[in-house]
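Here the complex is missing one protein chain, while the rest keep their positions.
Going by the order they are written in, the chains are A and B; count residues from 1 in each one.
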Amino acid sequence: MDGLSLGDPLFATYAIAACLMILKAVSMSWLTVARMMQEKGGFRSPEDIRKTPLNPEPDPRQLEPNERVERVRRIQQNDVENLPFFLVAGFLYILTNPSLLLARVLLYGYVASRLLHFAAYFTARTHDTRATLWTVGSLILVFMTVRVLLAALGVV
Amino acid sequence: MDGLSLGDPLFATYAIAACLMILKAVSMSWLTVARMMQEKGGFRSPEDIRKTPLNPEPDPRQLEPNERVERVRRIQQNDVENLPFFLVAGFLYILTNPSLLLARVLLYGYVASRLLHFAAYFTARTHDTRATLWTVGSLILVFMTVRVLLAALGVV
Partner (left out) sequence: MDGLSLGDPLFATYAIAACLMILKAVSMSWLTVARMMQEKGGFRSPEDIRKTPLNPEPDPRQLEPNERVERVRRIQQNDVENLPFFLVAGFLYILTNPSLLLARVLLYGYVASRLLHFAAYFTARTHDTRATLWTVGSLILVFMTVRVLLAALGVV
């Protein structure tokens, strides 16, 4: 790899996967906002039931948990627990100089597993479906991290 | 850019913005600690109401949610949902070789939006003010990420 260049196929693979995951994570915030506006509720701060242009008819019940909003928050929490670690592990993994094919399988495989995990969680599929998709992503993350660790330790 | 050197103006811009955001995030933990000590409450773990030098007069009510502590926790949660993604997106954005001026506007603009978001949230300004400031930061993050994605895809 010729330094960190977006023109390098290996680094570009990482950058594409990273950007897709960042956009996915940011989308969860926007989706929370969209659902709070649809539901006119699911707010969390006392000041959110003040009368404002965005909330012309405030009501204390707007601060109660709203399952449609909470669902997106749980999905976002799952992102927060996983994606930052993928973003760093994927970057370091590229530095081990894997084959382009393997890098694509792992990095795009992770992206696919997370998008399918979102679809399963958002549409309330059974726990087993969601857990299986999460597991695929988590194993890819562990594999890449262990590979980097062994390289940094000089083992392989 | 001559590699990842803190002496390079573009990379230094990223590093300054990143460090300010990391210090901001860490400060939220310290602020939570400070508020828990002021309030002598807002704790979360059963063992936190054992008698210790830091908690000489324990009371089960110390485990009840305390709004002054919860406010800082909500602010911190907002950081956790946003800053890690900014830290990676900003780094990749610098690799697209933007003009120094544009990089400064975006990266320092993001930092400013987050510090103002903190001020608005901490002082319980109306939701609309807080949401507007969050939106500015989020749009900067999306812009940088899309720019990197297009560069990595070879589109621009």
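Points to keep in mind about this one:
FYI, a residue touches a chain if its C-beta (ideal position, glycine included) is under 8 Å from a C-beta of that chain, and two chains touch if they have at least 3 such contacts.
Because the structure is a prediction, the values reported are computed rather than measured.
Note that of A:89, A:103, A:116 or A:133, the residue touching the chain absent from this view is A:89.
In the full complex, chain A contacts the hidden chain through residues 3-4, 67, 71, 74, 80-82, 84-85, 88-89, 92, 95-96, 121, 124-128, 131, 134, 138, 141-142, 145-146, 148-149, 151-154.
Think of the hidden chain as still there; on chain B it touches residues 3-7, 11-12, 15-16, 18-20, 22-23, 25-26, 28-30, 33, 43-48, 50, 52-55, 76, 80, 83-84, 87-88, 91.
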